[in-house]
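Questions regarding the structure given below will be posed in turn.
Shown here: the complex without one of its protein chains, the others still in place.
Letters A and B mark the chains in the order given here, with residues in each chain numbered from 1 onward.
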Amino acid sequence: MDWLNAIVQGTLLGGLYALFAAGLSLIFGVMRLVNIAHGDMIILAAYLGLTVTTATGLHPLLALVLVVPTMGVIGYVLQRGLLNQTLGDDLLPPLLVTFGLSVIIQNGLLEVYSADPQKMDAGALETASVAVGGLNLGVLPVLTFAVAVAVIWGLQWTFYHTALGRAFRAVSDNQDIAQLMGLNRRHIFGVAMALALGVTAIAGILLGIRTSFDPSIGGGRLIFGFEAVIIGGLGNLWGTLVGGVILGVAQTVGAKIDPGWQILSGHLAFLLILAIRPNGLFPRIS
Amino acid sequence: MPEPILQLHGLDAHYGDFQALYGVDMKVMEGEVLAIIGSNGAGKTTLMRSITGLLSNGPAQIKYRGVDISAQRADEIAVQGLAMVPEGRQLFPSLSVRENLMIGAQVGRKGPWDLDAVYKLFPILEERKDQQSTSLSGGQQQMVAIGRALMANPDLILFDEISLGLAPIIIKDIYEALPGIIGEGMSAIIVEQDISKALSVSSRVYCLQEGRVSLEGASDTVSREDISRAYFGIE
């Protein structure tokens, strides 16, 4: 029963990791950009949520109404003002510029919020649980997982059933020809980044309710998201959810064996999958 | 006297240090079909890329309906009614046939061309509408590329070697369809290596040779000798 519990908890945790990963996967799919500052943006969103809840007394989940659009605007401006200039054949500029951004965000947060760990207060939601067949499921983890499924379904739907998604795919296929169709790729990229950071905002708030956070933990979240993306296979959003779940289960099962092994066993699971399935489980982009 | 829809004045084009076009002057009249011929590497595709804004141009080198568009981006030019069927078709592989057509309409221009009209022109595309565009035959892919450009309801449409890599019978079909496509006041530039095909559908012809205009004339009066001299540079 303990083991089953660990697996179920890990699966639910995987929902959070899938949310970390979805934004990463989206921007890679549209513009082949890997944002090293992605984890720091998750933490930035958590701090924005903290500020909103303390300033207005809103419940953290309601703070999403403000934080999601804010992060979206940040994403659009960042993309058009900075990141679009880095895109091209050379790998270095986007990598190093987002790395610089990561340092800036991290230290900016330190400057504003200090290094003290913070947490968002979500009241009864944090401790509420339901008993299902002998297992005690926290309402928050279940909610997180459900949100992850909904977000990925929503992104998938946007990608394959809307004009915006069509534009995303067209620009991703062939930027020049997409321009000939009247699509301004700089704008499309901006929208993609806005969407990605909107998802990041959701991830950040859910993270900030679940655990305490401080400015230094962004790198770790980037790595979790990245591992979920690679395990699932590049360019496959549902694969990302599977990747997140595998990572989450590896962590909770590892922690069950020895608490010190939680994070490490997640990484080892990732490396194992990299060794046996280098392209992940369900690759779409080669 | 019809107005020119497109005017090029001393158009240059560069790829890094390499200059591909040297001072090209050219004019396309409203409702006219223009042919551009020239051997491999003469600069025909480069010219198309310059006109559509995919290559950056010097100031005042390209005028569209009297307005200087040299500095505009490709998407800004596209919404003004300039569409292209690019060399090698270049369909979007992640989009279905229908989506490839739909995205052509993204510019949001009104006109006779919509999905139904394209399906009527190329009925096979309706049958294949949900297939991935890469699963079609070469000829069918070319139909999608043409349909995609038409969906923009352009005023000026550029065809870059639409017969390239297609079987003669299919080329014949496509050229037979062309007059019906280009009718109704649309202007067109047809880039073609097959000289007789190009001359048969156009009213005037330009020949490019190593980035320069080597011949300009009416399609029904230019002589074979003039063309071969302009084409191969044989004096």
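Definition applied: a residue touches a chain if its C-beta (ideal position, glycine included) is under 8 Å from a C-beta of that chain, and two chains touch if they have at least 3 such contacts.
Basically, contacts and distances are computed from a predicted model.
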Protein that the absent chain corresponds to, by UniProt name, given "EboA domain-containing protein", "Succinate dehydrogenase subunit A", "Leucine/isoleucine/valine transporter permease subunit" or "Taurine import ATP-binding protein TauB": "Leucine/isoleucine/valine transporter permease subunit"
Missing chain: touched chains present in the view: A
Listed residues A:80, A:187 or A:267, member touching the removed chain: A:267
Omitted-chain contact residue, chosen from A:7, A:62, A:95 or A:125: A:95
Hidden-chain contact residue, picked from the options A:104, A:150 or A:257: A:104
Residue ranges of chain A at the interface with the undisplayed chain: 33-34, 36, 82, 85-86, 91-97, 99-104, 106-108, 110-111, 219-220, 222-223, 226-227, 230, 260-261, 263-264, 267-268, 270-271, 274-275, 278
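Note that only the chains that are shown with their structure count from here on.
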Whole-Å gap between the CA centroids of chain A and chain B: 44
Of chain B, residues touching chain A in the complex: 52-54, 73-76, 78-79, 83-84, 86, 90, 92-95, 99, 102-104, 106-108, 148, 152
Contacting residues of chain A [partner chain B, same complex]: 163, 166-167, 169-170, 172-174, 176-185
